[in-house]
Each structure stands twice: as structure tokens, then as C-alpha cells.
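Yeah, one chain of the complex is gone here, protein chain that is, but the others are all in their spots.
Then we have subunit A:
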Amino acid sequence: MKNSIAAIFLLLFHTTLFAQSEIDMATGLRSSGKIYVVVLVLLTIFAVLGVFLFLLDRRIKKLEK
């Protein structure tokens, strides 16, 4: 009986450990700082698209007058 309880505990402990350590998150990538480059690239693309939309908006506004 004692043994089986211990076994269950071991199993539970093992699975929680497993669940915590096996999942790969990109912590290393972020701590190395390289992800900021990707963020900047995306922001640049997005900012240019935003400016493009504003210019389009202005052209349509001119046509409306």
C-alpha cells in the first residue's frame, strides 16, 4: 500500500516536472536580444503600411473636393 502511494506520488511529481521542463519557450532567444530586430522589422513594415494608407486617404480626399 505504502509503495503504491509512493509510486503515485512519484508519478505525479514526475509528470509535473516533465510538463515544466519539456516545453521549449524562446527565453534564450529573447534574452540574447535578437528578437528586438524582428519586432523592429515588423514595426517598420507596419509603419510604412500606415503611412501608405494615410497617403491614399489624402488622395481620395483631394478627389472628393
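To be clear about the criterion, a residue touches a chain if its C-beta (ideal position, glycine included) is under 8 Å from a C-beta of that chain, and two chains touch if they have at least 3 such contacts; residues count from 1.
Quick note on the criterion: contacts and distances are computed from a predicted model.
Trainee: Any idea which of "Heme exporter protein C", "Trehalose transport system permease protein SugB", "Amino acid/amide ABC transporter membrane protein 1 (HAAT family)" or "Oxidoreductase" UniProt assigns to the chain that's been left out?
Mentor: The record names the chain that does not appear here as "Heme exporter protein C".
Trainee: State which residues belonging to subunit A touch the missing partner chain.
Mentor: Per the touch rule, subunit A residues meeting the hidden chain are 19-20, 22-26, 30, 35-36, 38-39, 42-43, 46-47, 50, 53-54, 56-57, 60, 63-64.
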